[in-house]
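First, the structure itself, so that you have it in front of you.
Note that this complex is displayed minus one protein chain, with the remaining chains in position.
After this line comes chain A, so read on.
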Amino acid sequence: MVTNAASLGRSGVHDFILIRASAVVLACYTIFLVGFIACSSPLTYDAWHGLFSALPMKIFTLLALVAVLVHAWIGIWQVLTDYVKSVSLRGVLQFVFVVAAFSYLAAGILIVWGV
């Protein structure tokens, strides 16, 4: 068995579950948002503000941001381990991408809970 420490999951199957579960959350969020935009034509500021003021939407958005973090962490790790063979460069790139994903999460929390 090959071991690794840089991916998010504890094992291959753990990564497999996490990446698919996060994909389901992101798909639901995207479909919901597209549906909302399509059904509330013309889309007004009040409608948009009202949507994000509701607690369930805030939680849903937070969940989607966590899903982005999880999905990006594992996905980027897989891509980088395929294409970047220099361990030090891969480590730096992985760090940058994970920090960026965490930043999105932090920014998202502040923005959404600021509405």
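Basically, a residue touches a chain if its C-beta (ideal position, glycine included) is under 8 Å from a C-beta of that chain, and two chains touch if they have at least 3 such contacts; residues count from 1.
By definition in this document, contacts and distances are computed from a predicted model.
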Listed names "1-acyl-sn-glycerol-3-phosphate acyltransferase", "Fumarate reductase iron-sulfur subunit", "Tripartite tricarboxylate transporter TctB family protein" or "Beta-carotene 15,15'-monooxygenase", with the criterion being the UniProt name of the chain not displayed: "Fumarate reductase iron-sulfur subunit"
Where chain A meets the left-out chain, the residues are 1-4, 7, 9, 11-17, 78, 81-83
